[in-house]
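Only a single protein chain was left out; the remaining protein chains are all shown in position.
Order as written gives the chain letters A and B; numbering starts at 1 within each chain.
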Amino acid sequence: MPTVERQVTLLNNLGLHVRPAARLAAIAMQFRSDVRIGRDGEAGANAKSGLDLLTLSALYGTVLTVRATGEDAEAAVEAVVREVQAKFGEE
Amino acid sequence: MGEGMKTREGIAASLGFAIGPAVVVGREEYPIRNRRIEPSAVAAEESRFGRACEAAEKEISSLCEEVEQRVGKDAVSIFQGHFAHLRDPYMRKEIIVGIRRYKRSAEYAVSCYFRRKFRKIETQSPALFSARVLEDVADIERRLLKHLAGGLENGAIRLKAKSVIVAHNLSPVQTIDLDREKVLGIVTEAGGPTSHTALIARAYGIPAVVGLGAISTDVTSGDMLVVNGSQGIVVIHPDEETLKRYRAQARNFYLIERRLTDELRDLRAETKDGLRVEILANIELPEEIPSALDYGVEGIGLFRTEFLYLREGHEPTEEEQLRQYRKAVELLGRRKLVVRTVDLGMDKLPQDGWLPERNPFLGTRAIRLSLQRPDMFRTQLRAILRASAGGDVRLMFPMISSLEEFREARKLYDEVCEALRREKEVFDEKIPVGMMVEVPAAALIVDLFAPEVEFFSIGTNDLIQYAVAVDRVNERIAPLYQPTHPAILRMVRDVLAAAQRTGRPTAVCGEMSSDPLFTLLLLGLGLREFSVVPPAAPEIKKLIRSVTLDDAKAIAERALQMTDAKAIAHFLQERTREILPGAS
Partner (left out) sequence: MKMSGLFHRKAFLIDLESDDKRGALRELVEAARTAYGLSRLPVGDVVDAIVAREKLGSTGLGGGVAIPHVKCSAVKSVVGAFGRSARGVDFGAVDGEPVYLLFLILASPARPEEEFMEARRCVALAVRRPNFCKFARSAKTGKEIEELFDEVDEVKAP
């Protein structure tokens, strides 16, 4: 099964706080692949769990690695990356 | 505890004054009664957890509605995120596993899950750790535990007598549920002017000061406090004099200020003999502008830009800054907006790879930092200029200590203008560029600055600290900080005189300007532009309207002859009262 990985920088003023984490989880949930978001080479958090994403405690400027494994891995990574780039619709 | 009086500064979150005993409040918590359950009880426990989740969700939904009605749309987003996380399927699954496989009680399973989450968040290195996220996750856990405990609100603050509440932070629900009869004021360590505590305190008319930093641990329940929600000051163990002054201010506020504000809003600030004076406001955020205008100011004499740099994490981009400056310009229309470039030091704005300073207050701060970080400075200047189109924007530099320094800053400014022109950006080409007069060295050579500096603004707060060599935050010697020190009177007089001779407009934007005690003095010393905290504007306007210029000059002349700061203050108080009984 394909694994797709991309990096994206968090440009959101307040970082990955409660609302963005919830939005990201909602987006990741639409896909069948396993999706993980991490940083600094760590295994990372389960992107479908908003609370797990919050433990990343990621602030502005953090470079996140989005990795998905599964049939729709490409689409999943694309959707997540786009949401981050769009600053979760906050600004 | 028999300690001396202490004054702390925070953010003025809700206007008014309160005097009363403190009640220090800790966080609300739900205990874990049992950790383990019998195997036979597993199914029931799972159901209990499920029902608690439903109840929690229902509560948040109705809370969203209530908050939206009582406070407004902005406050609601706090809760929407919480709602989503309560439904996190992975969280639910892990807790069910805890119950089913490890025979944990629901409370214990929830607590263990969240404890793991907290540890992950907290063991990030300090630079990455977000206290706010921790608080939010703790709130989510608390809500689940509350409904497992039957849904009754715990940690309700039950006051036995009228008190001032002191806490690290108040949860939205704690704030909404306060017994308004018994709460005299609210003081919190965390929070800002738009936090829910501030919003709700304002809606209820309870004076509040937030963002004080450490204070809930320095105050013990029972300590007497003064809460000055209009200026963001809290006084612990106030002495008699301070108590008297605040009691009068409190009376004033509730009886007179409201009426006064409405009465005076549209009247001109001019003396009895027709001398026109300008009253402007000091603000920190664009959002303060409507309320400032409501107090009857004519424009903004000091727009502090530090807030842009103090937000979590990063230096503001040009676009981020532009948005805020434009917001301000739009709210003011053609009214004056004096923007001060960032006034921070390395204590609040540490620089990558730069060694920390032993004395950041006399170090690389304000204009010095901007000049050593020209990229950052240029970004700010570009944003201010781009926002200037269609408004009446003026620019000033803080902490200027020499003509060379001003010239260096001005040169960068001119380069930025040139660049914007090349890029065909629209901006106001004729923005006046001025400076703060707050370093004594600069105050002494205003005449040398005048040919090149288009306006001045006297920052008495720092001027007094530098001139008298006193750190006003140092409790032991804070009493030495005296605006009525004869040296300060002379300095202000001389700066105003020098500026007047050269035709350069000069304002006073320090606290001295906002204190009605000094209004007549400043007027008599030559001041024609007061930049004040908005709530002070009506009273100052009233004072000015109650005297002739000669009256004010006589007061100033007498004060200049006196040698004792306290005696001068006393004298000013007497003369002010004669002219306007009921004033401070």
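Just so it is clear, a residue touches a chain if its C-beta (ideal position, glycine included) is under 8 Å from a C-beta of that chain, and two chains touch if they have at least 3 such contacts.
Note that the structure is predicted; figures quoted are calculated from it, not measured.
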Among the displayed chains, the hidden one touches B
Among listed residues B:R87, B:K103 or B:H168, the absent chain is touched only by B:H168
Missing-chain contact among B:G50, B:G222 or B:P350 belongs to B:G222
Sole touch to the unshown chain from B:V42, B:I96, B:L134 or B:A554: residue B:L134
Had the left-out chain been drawn, it would touch chain B at residues 1, 3, 21-33, 35, 108, 111, 114-115, 118-119, 122-123, 125-126, 129, 131, 134, 137-138, 141-142, 154-159, 168, 214, 216-218, 220-223
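By our rule, only the chains that are shown with their structure count from here on.
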Within their complex, chain B touches chain A through residues 77-78, 80-82, 84-85, 88-91, 117, 120-121, 124, 128-130, 132-133, 136-137, 140, 311-314, 320
Given the complex, residues on chain A that touch chain B span 13-19, 21-23, 25-26, 46, 48-52, 54-55, 57-62
